[in-house]
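The complex is shown incomplete by one protein chain, all other protein chains being positioned as in the whole.
After this line comes subunit A, so read on.
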Amino acid sequence: MDKEILLYRYFSNQLTEQENTQLQELLKTDSDFRQQFDFESSLKRIIKDKENKDLKTKLGGFEKAISEKKAVRTLWYGNFGKWSIAASVVLLVGLGWFFNNLFSTNYEELYENNFQQYPNTVYSITRGESAKSIEGDAFVAYETGDFQKALYNFHAINEEDRNDYVDFYMAQSYLQINQMEKSKEHFQKVIDENGEFAAEAHWYLALIAIKQEDNEMAKQQLNELISKYDYNKDKAIELLSELN
């Protein structure tokens, strides 16, 4: 069988036992074949690594939603109890306040409930390696919450060496130190260049808009996210309904 096809069948999990024997034989005898096999295996390995990290982040989001649901339930019953007493005393005033609060959007709360710092999923930091590159330094600082230092190092990376995810993490860092305009600028750049984190950038731009009480912009970003990507889709739909 053609070597290319053999590799193809191996990586799409279709190898028969006989083909597997042939593959094992070639791995022992054909060094070019071995090299190609190792390269593709490594590629498979790093993609798996990335996907697993993304999934873990997603599960963290599910978990957060579960604990928030529980918290909201307690809050709701608590408030209702209090206000039913107040309403019996000054019914009109009480109800007026109640409805007013019920139907207006609490932007701060929406932001707090949905904001989560995006973890470093791109740069692997292993012990003893921290000082090897500026980018490494930046991510070490990012992971330890020193966003000023992270930004300093991100800025120090040469333009031509800058991976497309760097803007995304710069935006995250600015967001953490409350420099919203700078943060928006970098998220926008990620979207304009259609980088790896374009979907995530829409999500965070929506959250910034919520924090800045810009209802229209928040809806626009969420709609773009929902129509083009799968990232946080369910959450985005939920959030959108709360903004409407």
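The criterion applied here is as follows: a residue touches a chain if its C-beta (ideal position, glycine included) is under 8 Å from a C-beta of that chain, and two chains touch if they have at least 3 such contacts; residues count from 1.
Operating definition for what follows: contacts and distances are computed from a predicted model.
Trainee: From the list "Two-component system response regulator", "Acyl carrier protein", "Branched-chain amino acid ABC transporter permease" or "RNA polymerase sigma factor, sigma-70 family", give the UniProt name belonging to the chain omitted from this structure.
Mentor: "RNA polymerase sigma factor, sigma-70 family"
Trainee: I'm checking contacts with the chain that's been left out. Which of A:E63, A:E108, A:D192 or A:E213 qualifies?
Mentor: Only one of A:E63, A:E108, A:D192 or A:E213 touches the chain omitted from view, namely A:E63.
Trainee: Touching the hidden chain in the complete assembly: which of A:V122, A:I157 or A:L243 does that?
Mentor: Looking across A:V122, A:I157 or A:L243, the contact with the absent chain belongs to A:V122.
Trainee: Given that one chain is not shown, which residue among A:T105, A:N163, A:Q188 or A:N215 touches it?
Mentor: Candidates A:T105, A:N163, A:Q188 or A:N215; residue touching the omitted chain: A:N163.
Trainee: Extract the touching residues of subunit A with respect to the undisplayed chain.
Mentor: The missing chain touches subunit A at positions 8, 11-14, 39-40, 42-52, 55-56, 58-60, 62-63, 66, 122-124, 126, 163-165, 194-196, 198, 230, 232-234.
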